[in-house]
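What you see is the complex with one protein chain gone and the rest in place.
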Amino acid sequence: MTEMVRYAIQHNSRYQYRNSVARSAMWICLEPRSDFDQNVRRFEAITEPSVYLSPETDPFGNNKHFITVNFEHDSLVIKASSEVDNITAARLPTALGPGAWEEIDSWTNTFDQWHYTHESPLTIYSPALDDFVTKYRIGSGSDPVESLLRLGDTLFRNFEYTPGSTNAASKIEEILETRQGVCQDYAHVMIAIARSWGIPTRYVSGYMYLTGMHGEQVSESATHAWVECLLPELGWFGFDPTNATIADQRHVRIAVGRDYLDVSPTRGILIDGESSTLDATVKMEVIPFSTV
Amino acid sequence: MPDTILEFQKYEIEPSFYDEMFHGDGSPRQHCVELHATLSDLTGLELSTMQERVTRSFYNEGITFIVYGNEAAGERIIPIDCVPRVLANAEWRHIETGLDQRLRALNLFLQDVYNEARIIADGVIPTDVIRDCPQYRIEMRGLSALHGAWVAVCGTDLVRTNDGFRVLEDNLRVPSGVSYMIATRKAVKANLRGVYRRSNVLDVEHYGKLLLSTLRDLAPPGVTDPTIALLTPGVYNSAFYEHMFLARELDAELVEGRDLIVNDGYVYMRTTSGLRRVDVIYRRVDDDFIDPLVFRPDSYLGVPGLLHAYRLGNVTLANAPGTGVADDKSVYAYVPDIIRYYLSEEPILANVDTYLCRQPEGLEYTLDNLENLVVKEVGGSGGYGMLIGPHSTVEERQEYAKQIQANPKNYISQPVLDLSRAPCLIDDQFEPRHVDLRPFVLRGNETRIVPGGLCRIALKRGSLVVNSSQGGGAKDIWVLPD
Partner (left out) sequence: MLSNSANGIYWMARYMERASYMCRLLHIQSEALVDRPVSEIQFGWRRIYAAINRNPLGGVQAVGPLDDYNLVDAYLLTDELTFVRDNPESILSCLERGRENARQIRHCVSDQMWTALNTEFLRIRDVKLTDIWLASPSSFYEELLAAIDRFSGVATATMYRDEGWHFFRVGQFIERVQFGCSLLLTQKMIENQSGELAEASWRSLLKIFHASGAYDRTYSIEIQPDLVLDLLVTDRRIPESLLRSVDRTTQELSSLGDGPDTATSGALRRLAGRLGALLRYDWPDRDDREEVLRQVLLYSRQLDNLLSQTYFNYAFQVVPRSDIR
């Protein structure tokens, strides 16, 4: 039986511009996906100043919104709230059936999986990464699931999770060099290696519900990133190398893509404006619901 | 300068090259008799005066361009040769049906590779040829173009050898040159009035009307009287004259990125009476620069959100983004198969034999035969980055071979073509020069073509490079009636 968790998520972002900006345009990628293991019951987003959020489904199936603020403004606030049912079942077998690698190989260079099995700007398989792989004897073993779990575990043990150590668009060279990074970096490294094995792998941006001893939310900033791999029998399956776990009921998926650049929560451009500072807060709560 | 009749006595005809005016025995081809007779009656002085008038008219009109990397040289005109190249009606019919067939097939191909990709599934084209192509825009997945017209404006380069016409290149992104075709026609017919009238040359100057009809065909559904704008990178672009010229022909506003804004998913332009919605954009800005929030972020030429409005179907972009995948030089090799696959027809216009270095046998053949081949970069254009085997030194070939081996996917090779030659007025003499032919094909809910095109000339004696950026010239093409 599948156990279900319902979350209420409030994600607020505030851009404060150094000087006022004549116009701005922005992609917003904050609406969680409704697909195989989660169901979005409600999503609302508003902005201050108030403008129309124009919806679009991107080539990866994500629900994005495009906004333009075509008048002078000195800050922009985006308030997104959603209610999501997470119906992820813990269902990872210890190993896949025989012939799993062969099946994966048959996907590797297919038209539809091409972009999930080849390099993207932030997941380049560089010489530094090759050295890293050699040094820690990371390799694909006899079973894909086991190999991926071991890969995630290796990253977890050898990188130090250090907020602020890298920025959103950091290349994986930085985390390889300093061994410090954030979830995006863990995900990018894992993607680059898994793709080198031929496994279709994608970047997931989302939220993670972190609890303390008594089940209370412990982190104010719950945005998170992990990866999904396409596997025989399982379909797209989530691995979270930052926490050395598989994606489970704590994970809420917003969007998937080749890497961070496809799914960054906001991506904008200022016209006649300089830099800005971003201040984001996420509140994530489990809400009770009556079982059907 | 001798004020005597300039005859064709010294004009050299070589059997290995098809001559556009003469048979092998030196007699003019039937469709050239009239022009030949007229030219034979003109004196050297008359001809060179004519040439000078044509050149001056281009300067005064401001039909100039700036060579990239050589801005200091200032504005230049493309050298125009006043001797037209004549095509018999039957020759043109053949070209016209061939181009129509090719463009229909390429549009079906684009619709397919951005949707079901049946042609891949059916094994006609290898996946990597498409997905490795930088011009394949994943942002276009799942979209359809109105009337299937991904490519609304195409400028196909054709060459003629002793075996007939062949397609050298399909230009499906932002092909240019059509204003030169019209300006050349205006200048040349003013100078060769008698023979032009007697020959009943078919008109090309209504191109603008056909382009307008084509763009109107492509208006978003429900828009009956579309507002059309031509998007230019600006006055410093080498084709700016053409953008201005076409905007006037279309009676459309000539806009730059800064003139447009996206709001509520629609595109507007800033006019003196306020914002006005734009329905169809004939864009002459490359994919990379149309929307900094989707393609190159450092681009100031584009409009943030333009792709969004396009994806919502609220504005038409002609040509659609992503069409470059169909004129990639690796994909080019498959166009005959593409035609057979989608149309179940045999190609009317032949391709040039092409060896793909991405394939081991193609790579081997290319490296073994460098001195006899033309090698090109798959994404290259404008005649840049080519190796012309027979005109290269051993060192150049060795250097180029290294480049190929380092990145074979990036190269294709083709045999050196015996491009046809046409008489040109060079230093007050008629001399043969190699030429090609770029007709302009339009596709809305039907194919529209003006009979003719731009004839490009390799002005250097013996040269095969016709690109204007590489010192090529141009001449008028006269298509005769039946």
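As written, the chain order gives the labels A and B, with residue 1 at the start of each chain.
Please note the rule applied: contacts are C-beta pairs under 8 Å (C-beta built on N, C-alpha and C of every residue); 3 or more make two chains touch, one makes a residue touch a chain.
This one's a predicted model, so the numbers in the text were calculated from it and none came from an experiment.
Of B:133, B:172, B:255 or B:281, it is B:255 that touches the chain left out of the display.
The residue touching the chain not shown here, chosen from A:70, A:117, A:196 or A:223, is A:70.
Remark: the omitted chain is touched by one listed residue; of B:84, B:265 or B:389 this is B:265. Checked against the full complex, the one of B:22, B:150, B:180 or B:240 touching the unshown chain is B:240.
Contacts to the hidden chain, counted on subunit B, fall at residues 59-62, 227, 235, 240, 244-245, 247-248, 253-256, 258-259, 261, 263-266, 268-277, 314. Remark: the residues of subunit A touching the chain excluded from display are 22-23, 51, 70-72.
Rule of thumb we're sticking to: only the chains that are shown with their structure count from here on.
Centroids built from CA atoms put subunit B at 44 Å from subunit A. For subunit A in complex with subunit B, the residues that touch the partner chain are 23, 25-27, 52, 54, 56, 58-59, 66, 68, 70, 109-112, 114-115, 118, 267-269, 271.
Contacts from subunit B toward subunit A in the complex involve residues 117, 120-121, 127-128, 130-131, 138-142, 261-265, 292-293, 297, 304-305, 308, 311-312.
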